[in-house]
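With one protein chain removed, the remaining protein chains of the complex are shown where they sit.
Showing chain A:
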Amino acid sequence: MNAAKNNEATELTYRDACREALRDAMSRDERVFLMGEDVGHYGGCYGVSKGLLEEFGPERIRDTPLSENGFTGLGVGAALNGMRPIVEIMTVNFSLLALDQIVNNAALLRHMSGGQFGVPLVIRMATGAGRQLAAQHSHSFEGLYAHIPGLKVLTPATLEDARGMLWTALEDPDPVIIFEHVMLYNMMGTLSADAGALPIDKAAVRREGKDVSLITYGGSLPKALAAAEELSKNGVEAEVVDLRTLRPLDDETILASVRKTRRAVIVDEGWRTGSLSAEISARIMENALWDLDAPVARVCSAEIPIPYSHHLEEAALPQTPDIVAAARGVTG
């Protein structure tokens, strides 16, 4: 769909918003191109680039050989030579094949070349579970990437962010990874016609509350918002913090919320052990321990390879009732 010319809001999906962001970037800047497996005629494995081949041609919407480490490395090369590549990796599990290029190369080139070679590369990928695709297509490794200095890690969870974070990422001089949660793609919403670039270093409070902070990101945001509604029925007003960016973490927003509500529940689809949720929890301990009225609670995925079967997948993932229960646990 084409962006409306007036200021009216249009109804669309998160997937459409991702596509609008791509289209806008490609139209704005000749240096931008998209490459990945099946991004052309197929339109990308989650349909994000559908129609863009016709608009921008096969050189700019480029189908690649099946070689995640290969084309991520090519992206690094193209970025070094003045382009603004967007590399699409089908799903986060496959990005592990490209870890050498992402972690041992893109993330540290600037530093190890004494500032001579920066890598303005954007890598987009789907993440998360819920579509019955079994362990090798369903994990959440955002926390793993957030561990790596030299990377910026974005997790747009709203249509505005899907539309607005890409351009800012492309303007960034360093590598940026954008995670699109698979359960968000069909989410409907509206986007005003003048929707545009948004910051990539700030968390957002999606719902104000005074009793407990639900700190989350990505595919867990709608679940946390639903939990907040549920809690509200029993007089518990939850504040929902959408991290938006996992690296750098916006400590200020997190801590301000926790200091206000004095209770925190972290909702993270990653596994608990050694996770992003552990990092956030530690920062709260380090900076706001005396403001807390209860220990920090966490809702994470079961520490097993995410199973295929729907009911097992549901059981393994953080769900709204789990968040409600955890929030009740800390609010007493």
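Everything below uses one rule, namely that a residue touches a chain if its C-beta (ideal position, glycine included) is under 8 Å from a C-beta of that chain, and two chains touch if they have at least 3 such contacts; residues count from 1.
Heads up, the rule we're going with is that contacts and distances are computed from a predicted model.
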| item | value |
| --- | --- |
| Among "2-oxoisovalerate dehydrogenase subunit alpha", "cysteine desulfurase", "Heterotetrameric sarcosine oxidase delta subunit" or "Xylose transport system permease protein XylH", the UniProt name of the subunit that does not appear here | "2-oxoisovalerate dehydrogenase subunit alpha" |
| Listed residues A:R62, A:R84, A:K223 or A:R298, member touching the removed chain | A:R62 |
| Touching residues on chain A - with respect to the absent chain | 37-38, 40-42, 45, 58-59, 62-70, 93-94, 97, 132-137, 273, 302-305, 307-312, 315-316 |
